[in-house]
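A single protein chain has been omitted; all remaining protein chains appear in their positions.
Residue numbering begins at 1 within each chain, and the chains themselves are lettered A, B and C in the order written.
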Amino acid sequence: MAEMWITMGPQHPMTHGLWTLRVKVDGETVTDTEAELGYIHRGVEKICESRDFTQITPYCDRLCYVSAMTWAHSYVMAAEDLLGAEVPERAEYIRLMAAEVQRLASHLMWLGAFGPDIGNLTLMTWCLRDREMFLDLLQELGGSRMHYNYPRVGGVKRDIPIGWANRMKAKVKLFENRINEYEMLLDESTIWLVRLQGVGYATAEDQLNAGVTGPNIRAAGVNADARWTNPYSVYDQVDWEPAVEKPTSVKGADCYDRYRVRMEEMRQSCRMLLDAIEKIPGGANTHYQPGDEMLITKAPTRAPEGATGFSTYECTRGVSNFYLQGGGDGRGKNPYRVSIRSPMFITIPYVAKTMIGYKVADIPAIMGSYDPCIGETDR
Amino acid sequence: MSDTGENYTTFNSRTLVEIVGDVTDEALKATKIKQLLSVLAGRFFNWAGRKSLFTLHLGIKCCAIEMAASATPRFDGDRFGVLFRSSPRQSDVLLVNGPISKKFADPIVRLWEQMPEPKYCIAMGECAISGGPYYQSYNILEGVDTVIPVDVYIPGCPPRPEALIDGFGKLREKIIRIGGAPSTGRDGDKPIIVGED
Amino acid sequence: MDDWLQLHEFIYDKTRDIFGSLLDDTFLESSSNDIAFFVFTLVTCLVTFGGIMLSMFMILWIERKFYARVNDRRGATTALRSLWVGENGVTAGEWWNMLPYGIGKPVGAVNKWLNKVAGNKGHEQEMVNRVGNRSWYGVTIFPGFFQNIADGMKFLTKEHMVPSRADKVIFELAPFLVISSTIMILGMIPLSSGIYGANPELSVLFAFAIFGIAPLGVFFAGWSSNNKYTLLGGIRSAAQLTAYEIPLLLSILGVCVMAGSFNFLEIVHFQHSSGVWLLFLMPLGGVLFLVSMIAEVERIPFDMPEAEAELVEGWWTEYGGMRFGLLFAAEYMRVYAASILFAHFFMGGWHAPFAGTIGSIAYIGDAYLAIPGVIWTLLKAWFIFTVVFVWARTALPRIRTDQILEFGWRILLPLAVLQVVLSMVYRLYFFDASAMSDTVAGGWSWDLTILEYTIPWGLPIITTGFWLVVFVILMNDENIEENEERMYHIRTMTPAGTHTAGQE
Partner (left out) sequence: MGTTVTKEQNSAAAKAVVDNLSKRFSDAGITTEAVAHAAGKKFEFVRIICAPEQWRAVAKHLKNEIGVNHCAMVTGTHYPSGGDDRGWEVAYHMHRWPIQDVEAHTMIVHKGENLEGDDIPMEFEIFIPLAAGDSPSVPSVQDLWVGADWNEKETWDLVGIDFEGHENMHRVLNPHDSPVGFHPLQRQHKIRYHDFNEMYDDPQGFDRKPVDEGRVK
């Protein structure tokens, strides 16, 4: 068969969103690829220039629809850097727990979407079933299933409800068993292994140079994690270790390593949550009123011209950065410029190129193992 | 020999089919069998059409996750015959679950046109209804109804899966009323907004 | 032993009688037997097809429900009641008034009566039930069973679309090629010794010759749609179906060698009269048959041709409406045919298990033997469908094309040859034809005599035991600590959190 170009997308089950992958195939082998983005480019950066610092948080929630909490957290860190706001320690703990619960939910969504990519629909329903537990926890904090608008500049919107700690502990402990259940379903199935192992190699240095970060790079055998390299929040006080996976080849991490490292990361999040709820200042079962000084400090609402704020944050898919410039409209009430760095924006073109040489059937496996999220990619 | 073509068309099989068809049609009409069949079969086909709404597996933005959640154990849209197919040729419902950018306006119209009649469109979430939080953006259309006709609107940012399932319920009510009418012939019928009753 | 429900002969006799007396003293008298035969064939085919098609809805229902239960869901709940109750209280009004001949009133009365007896329970308890997170509807009848009927009827009403660049003739032809060849297989398959459409001498050969036509239709469909997904899907499908046809046929050859016949009825009768199901004599053959059958009907884990992840819907991407409905139906018919074939080849077909033992008990035995054979066939087929086809679909991911082909050619094919050789050896050296018996209890043909000691059913026990041991050994996971460097490890060597930080 002669070589031909196949356009996968924008509506395609593999893409997990709206983007187009153009693949040149020779028979079943991929010989060239090309990624095309921008199908849900919404101009968030432009809109945010006419919003004040509190109003931007909902837009950051909606950047990535499976990890709203981490993106909002990332934004408020940049805004605090710009405005110079101190965050109470209890608020930092709450933010950490919220972000880790969100990380669990996000990884579950990834695994759930990864299952149909490989052909197992049961995995999807199981993962989404367990994800509901964590969405319930987040819903108690933020009031909504997906977009919480929970972190505020200088703290959090409200305290954890009474009983949240116990519910969280029970759910996390239950979920630790569920992870074993998934591994029974997947790791002990030879088909799962032969589909993932030896497919989609990427080394650590290559990935970092191309801008890929997060679990994808930790799967290649290095503990690259912004939670300890650029420490923020209280990650230095709770008990955890970055999940790292030993790659099986010098060619770097394959799809199986990326799958493993996310499974381990879920375990680490559980460990972190169980530890943080014990260490939270003020006690896990006390409830402070919204606006209490344990939860939020009053931050300035205007930033002078020339001030900048920058945050490095370990989002669920990699490192997200926010860069804010002060001194916008309304005498500094709005930022002059909001710049958002999404890990997936860099990753998707890179992943498209790593597919070359593999089979057409490996495309969903490779793409799915990197956990694409187009909401944050196109912004 | 000059007009072979005429000879050819005189006893054309197509004409025969038409004549026979017309005669049968008239006979059926006269005996009211046609009325009987169309009313009875109409009820059955209407039931079938509303009970089996295959939805195009199209994930645009946030609401796509809620769409996925509606198929999960807690909400289980499969109870009501809502299945997701990846090919527009096999789908009945186009579930628009996110903002339509200028770049995606053409593809979504194409997807809509690839679906066979009778087809229905559900606008899920604020972005699909009006542009939502991005109504000021330079790249976002103000709602999907600027490019394709919408049958049911489900507000929310994003709507909960229950609301989505309720939206499908509303669509079923609409199908009871309009039948399997082609999407172009539904001008008089107002779109339904979930939660507005 | 023949089933007591000899519908085939019954219809044959009755048509002869009826037409013999009906056409007596007319000019058609001389050809009354031919007419009777024509009518008889028509009726038997209708009965067989009708039986298979109606019971196929059960397959669809089992698949939906079983799959949903594994997924912690309830699955489809559409009940027949939804025909008359409307949606959420919205109905089509008094539509029966539009009916002619004045039958509107009685139809309306029936509808109202149905609504009263099997309709919604009224809205009095709506709020209570909502708080209790329950549906406020009344009783459902066979929930979910009618969902598939609704799906099929909906396909009928959909617009028929042909892509503008498609090869129109072949595009239209392909679904009919697939479905007609599938229906012809069903014509060969008996439901019991008394219910079958046709019974040629070499019915197994004939059925599998027809089974091989469908790949052609699949390839036509993929090619003519003028779509790259369908093209890839069609070619994958052709390669896969061809590769798995051979082990499939070889495993069936093993069955035929064992039974000494190419006829379905005789193969099933052989299992009964020789005393043991072939599954216990050739478990390997059974597994080979099932694996290659799963590949032939393109279900997970071998559903690469219609892999939803990368080839949108595979070779039927461009088919919508009734053409898609037909392809969908054809797929399930092939699955159903595969299940019935397995029941016939390996599980004794329509013979009740332990007919001799249970049948000799007073009263209960009579009732047991009075169950028609067709029930046993269907039960066995449904069981196989649920346990093998649906369970595999819930539990397994799909394999890549090259891996499918490699598995087929390198593993299944040698094993299938081995199975044929084993069958020959069994038949030639261990089979005791004199002990065959066509009674209710069956015969004792597979006793093993070693040094004057006779083990009853020795051969089946030893064979099954051997393959069970092999199965258990293969299923056992390897010891992960032993070999770190092997290709497929099942656990990460050092799970995160157990390693100590600071070691570079």
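Going forward, a residue touches a chain if its C-beta (ideal position, glycine included) is under 8 Å from a C-beta of that chain, and two chains touch if they have at least 3 such contacts.
Since the model is a prediction, treat every value here as computed from it, not as a measurement.
Engineer: From the listed residues A:84, A:143 or A:357, report the one that touches the chain absent from this view.
Structural biologist: The missing chain is touched by A:84.
Engineer: Across the whole complex, list the residues on chain A that are touched by the chain not included here.
Structural biologist: 37-38, 41, 43, 45-47, 50, 77, 80-87, 203-205, 208-213, 217, 220-224, 228-233, 235-242, 244-250, 252, 308-312, 319, 321, 323, 325, 336-337, 339, 341, 345-346, 349-350, 378-379
Engineer: Residue-wise, where is chain B in contact with the chain that is not depicted?
Structural biologist: Residues 101-103, 105, 135-139, 141-142, 146-147 of chain B touch the chain that is not shown.
What we mean here is this: only the chains that are shown with their structure count from here on.
Engineer: Measuring centre to centre, with centres taken as mean CA positions, what chain is farthest from chain A?
Structural biologist: So the chain farthest away from chain A turns out to be C.
Engineer: Distance-wise, how many Å sit between the C-alpha centres of chain A and chain B, to the nearest whole number?
Structural biologist: About 35 Å, centre to centre.
Engineer: Using Cα averages as centroids, what's the distance between chain B and chain C in whole Å?
Structural biologist: For chain B versus chain C, the centre distance works out to 33 Å.
Engineer: Please output the residue numbers of chain A that touch at least 2 other chains, ranges allowed.
Structural biologist: Where chain A meets two or more other chains at a single residue, that happens at 12-13, 125, 129.
Engineer: Chain B: which residues touch two or more other chains?
Structural biologist: Only 72-73, 86 qualify.
Engineer: Which bits of chain A are touching chain B when the two form their complex?
Structural biologist: Answer in residue numbers: 10-13, 16-18, 38-44, 46-47, 50, 58-59, 62, 65-66, 109, 112-113, 124-125, 128-129, 131-132, 145-147, 374-375, 378.
Engineer: Can you name the residues of chain B that touch chain C in the complex?
Structural biologist: Against chain C, the touching part of chain B is residues 32, 35-36, 39-40, 43-52, 72-73, 76, 78-81, 85-87, 89-90, 92, 114-118, 169, 172-173, 176-177, 180.
Engineer: What part of chain C is in contact with chain B in the complex they form?
Structural biologist: 64, 68, 71-78, 82-83, 86-88, 90-92, 95-96, 98-101, 103, 146-147, 149-154, 156-161, 308, 312-313, 316-321, 324
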